[in-house]
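The other protein chains are all here in position, but one chain of the complex has been omitted.
As written, the chains take the letters A, B and C, and residue 1 is the first residue of each chain.
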Amino acid sequence: MSFNSFGRVLRFTTWGESHGPALGAVVDGCPPRLSLSEADIQPFLDKRRPGQSRHTTQRQEPDQVRILSGVFEGKTTGTPISLMIENVDQRSKDYGEIAQAWRPGHADYAYDAKYGIRDYRGGGRSSARETAARVAAGAVARLVIPEVQIHAWVAEIGGDAIDPANFDLEEIDRNPFFCPDPAAAQRWEALMDSARKAGSSLGAVIECAASGVPAGWGAPVYAKLDSDLAAAMMGINAVKGVEIGAGFGVARLRGEENADPMRPASDGSNRPDFLSNNAGGIAGGISTGQPVVVRVAFKPTSSILTPVPTVNKAGEATDIVTRGRHDPCVGIRGAPVVEAMMALTLADHKLLHRAQCG
Amino acid sequence: MSFNSFGRVLRFTTWGESHGPALGAVVDGCPPRLSLSEADIQPFLDKRRPGQSRHTTQRQEPDQVRILSGVFEGKTTGTPISLMIENVDQRSKDYGEIAQAWRPGHADYAYDAKYGIRDYRGGGRSSARETAARVAAGAVARLVIPEVQIHAWVAEIGGDAIDPANFDLEEIDRNPFFCPDPAAAQRWEALMDSARKAGSSLGAVIECAASGVPAGWGAPVYAKLDSDLAAAMMGINAVKGVEIGAGFGVARLRGEENADPMRPASDGSNRPDFLSNNAGGIAGGISTGQPVVVRVAFKPTSSILTPVPTVNKAGEATDIVTRGRHDPCVGIRGAPVVEAMMALTLADHKLLHRAQCG
Amino acid sequence: MSFNSFGRVLRFTTWGESHGPALGAVVDGCPPRLSLSEADIQPFLDKRRPGQSRHTTQRQEPDQVRILSGVFEGKTTGTPISLMIENVDQRSKDYGEIAQAWRPGHADYAYDAKYGIRDYRGGGRSSARETAARVAAGAVARLVIPEVQIHAWVAEIGGDAIDPANFDLEEIDRNPFFCPDPAAAQRWEALMDSARKAGSSLGAVIECAASGVPAGWGAPVYAKLDSDLAAAMMGINAVKGVEIGAGFGVARLRGEENADPMRPASDGSNRPDFLSNNAGGIAGGISTGQPVVVRVAFKPTSSILTPVPTVNKAGEATDIVTRGRHDPCVGIRGAPVVEAMMALTLADHKLLHRAQCG
Partner (left out) sequence: MSFNSFGRVLRFTTWGESHGPALGAVVDGCPPRLSLSEADIQPFLDKRRPGQSRHTTQRQEPDQVRILSGVFEGKTTGTPISLMIENVDQRSKDYGEIAQAWRPGHADYAYDAKYGIRDYRGGGRSSARETAARVAAGAVARLVIPEVQIHAWVAEIGGDAIDPANFDLEEIDRNPFFCPDPAAAQRWEALMDSARKAGSSLGAVIECAASGVPAGWGAPVYAKLDSDLAAAMMGINAVKGVEIGAGFGVARLRGEENADPMRPASDGSNRPDFLSNNAGGIAGGISTGQPVVVRVAFKPTSSILTPVPTVNKAGEATDIVTRGRHDPCVGIRGAPVVEAMMALTLADHKLLHRAQCG
């Protein structure tokens, strides 16, 4: 039940603050004899790494991961895998203003109210840097579910959505937005530039699909696959909404439109073919064999140059702007994090299913 | 990590199937010396109880709760509280068709794929009857958080939404829809009648607000209050989407629109006043002192009289209709369940906060 | 982390007080498609049932178990199994003295100090009746590990130990003491009669061996099989000591005496033969394939007719005697409970091992 852990059998714990010496994750419960080296993890960290285009924060973090335990002669041993990423570019700056006043949209006030103390440097524990640890853990989880392919992409920035007709998975890695629609990517360049120049920021919607998930992962009633996915996604910084499959759209469907019809398998197997996937691959908390599909809403970055009214520790009204290096759209770098949380949740449920059902 | 439990300190476990002899919940970790009797629980079960209007299933279940342990001389003792509700109206019928074919939109196929066995009578464990146990547990949770007021209402049925201008909390209990807008309630009568007569069903959106939650409940990073709420809500049968505060709407806001500005407290306290509540009362996973606001999407009931294509156990294509007594809009009776899950999540986090922060 | 649950994957929660209407257990995580009916559970409850000889309490409890959920057409479905046992013989008596004064050796004072309230009727939740729920749950666990044979016996009463030379497993069920040594059983008749007539009580040591446990169950470092067994056994009422294998005896051995030597398997398998079993079948927290052996110390029943000095609620010195129907040696009926906890711990670790190692 620890505050900083996630998962049931494949369980990981993260630690670290934005401006501490390092951050990391301990992945416990990983099956033995899987091939694992830093090279299996680094590419995923590189995707999330800041400073790769003008559209993300200019903080320069190499985000080099080190494996400190749990691997022997290139194989996992079944013991906890400790992953560490050093913080390199904690630029020294004056945090006086942030220390004294609560930034609206940030966790500053809530942390002070809860703990009576706050590491205000770069957001401390509530910094999006923590998600690097999840991405590293997620890379390990992927090894546990080689049968599954996971892809996340940005589906919408600032209200401007991709056109499904243009969807091309290959495009995702060809632009700085993880955008599968080249036309949208082009529009977003201008949108992002404009927001950044205005000292503002933009929200985003991420979509993620996992194919290859067999039917049967998940469990009723409180260890539902969708319930765990919702927790996983809502636990990502800046996320305010989660949908499975057709999501809120189901509320506007009739029963006969919503229920995904089945037909005998065209491949002759005893697995039925589904004719639609409003369920997002999950029924009754258990996977159906269809792609598991999630949509996640990211709020706009709260660290902006536009002044926002707030209160300082002396209890006086003031305005605050958050200088420094920030992502104008934190949702973009959320895509690799969503993928990681999808991988971690699925891998955990694979093992959990194996525990109960052999 | 059990499959049928929820909560960390105040933890409850439910059991029971739709057509078994009974269902129930064990609530563990409840503080001692709270006044508790069946009369504290029954009103909430009565709200959820079927058969109270023509718009819900005609199954007649008294849903009388019995407290079997954990209470002595009218007070909780700190030991587990066992709650039991007998199933009375398990009308005998022919389940042959359901036993032989998977109902689209239901958990039938997923259960068979996972367990290789399925209690097909009334949906077994995946029946919405299980939520009676949650509602009973939720009534206990409310006693743990007397400082909090929780209200859920139906905000939308079949795509027809309430008008915020008409919002009146008092109206909720005056119509069969938990609808705070009398005009919408009137429209929904016709909408529901039409769907029922068509052998179809409708989706719904439930909103729930908890006021009186002090700042400081919740925790980074994986025991976030919003993360746990998302799990709680997505774990309710038929739910496919969860939003906190402005939810998906945040993805279309600019940073300065989204961040809830603060001003010195008008009551002279050291708690700031917030000028908006896009955050839904939660920042960085921790409550801010504003109302905690959740929106939940329910799919239309999958048990409908309209035939849907499916597959039978012999692997042949067939159509299925689900006869019997079903809610034409399962979301309506979801409102008391959403309230219960809100109460359970908040009560758990109150205790959790007290554990760490005294 | 609930207070009244045990286990990780196969997890059970018990509820109920000595003089409430009923007590029970919810077993969660049980694999599907196991044959299960009340007849699989009742024999184990019958072994633990009071009133079967003059050497146990004369309370008459049929201890009839009912399965309320989780079983369909005689098979487990993978959903929670709710087991209930009604309390029948809660003889009405005057609890005034127990309500007013703390009985030494009992949990009375500790409960009052913790909860500020106490169900004093028959010990409430701290009554040994709670163990009936564990025995019922244990019977389910046995079905999960058909490859394992579990036997517990009383090895010592009041300091009088069995003679290993007389050990005969068949004898266990032939006397009222679960005693494998007929000569000791005969001596214990007199010992027990004498203690009972003196209004006193006796302690006991229970031994339990599980054979058929394959090598590989358990886990370093805090989910060790021996660590979990120690928790399981020390959690039984009246237990004050737990040993694995040679137990405290190892502290008096030299390294070369303690280490269990290995030799190539006589059956030609690649599992070694061990030449001794000081380790009690567990090394590094993981089973070795040898019998898992535990020894458990039970204190003498604290409910005795001999007056013991104590304090009443007015803060005055007084003496107390505990009238009523009590076991003169609570350890005897501990044997089926020790077996149950062994079964539950092993079954859980079997599933846990399967989760991680396939």
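Rule of thumb we're sticking to: a residue touches a chain if its C-beta (ideal position, glycine included) is under 8 Å from a C-beta of that chain, and two chains touch if they have at least 3 such contacts.
All figures in this text were calculated on a predicted structure; none of them were measured in a lab.
J.: Which one touches the absent chain: B:G20, B:P50 or B:G78?
T.: B:G78
J.: Of the residues listed, A:G124, A:P180 or A:G247, which one is in contact with the missing chain?
T.: If we include the chain that is not displayed, A:G124 is the one touching it.
J.: Among the options A:H55, A:K114 or A:H326, which residue touches the chain absent from this view?
T.: Touches the omitted chain: A:K114.
J.: Write down which of C:N4, C:T77 or C:N175 is the residue touching the left-out chain.
T.: The missing chain is touched by C:N4.
J.: If you put the missing chain back, which residues of chain A would it touch?
T.: Interface with the chain not displayed, on the chain A side: 1-5, 7-9, 11, 13-17, 20-24, 26, 28-29, 32-33, 66, 68-70, 72, 75-82, 84, 114-119, 124-125.
J.: What residues on chain C make contact with the chain left out of this view?
T.: The list for chain C reads 1-6, 8-9, 14, 102-107, 109-111, 113-116, 125-126, 130, 156, 158-159, 195, 200-205, 214-224, 226-235, 237, 240-264, 270-272, 275, 278-280, 282-289, 297-304, 306, 308-311, 315-317, 331, 353, 356-357.
J.: Kindly note down the residues of chain B that lie in touch with the hidden chain.
T.: 1, 9, 29-32, 78-79, 220, 351-352, 354-358
Going forward, only the chains that are shown with their structure count from here on.
J.: For chain A and chain C, what is the smallest step count along a path of chains that touch one another?
T.: 1
J.: Roughly how far is chain A from chain C, going centre to centre by Cα mean, in whole Å?
T.: Centre-to-centre distance between chain A and chain C: 46 Å.
J.: Distance between chain A and chain B based on Cα centroids, please, to the nearest Å.
T.: Chain A and chain B have C-alpha centres separated by 26 Å.
J.: Using the touch rule from the top of the page, what residues of chain C touch 2 or more other chains?
T.: Residues 1, 9, 29, 32, 78-79 of chain C touch two or more partner chains.
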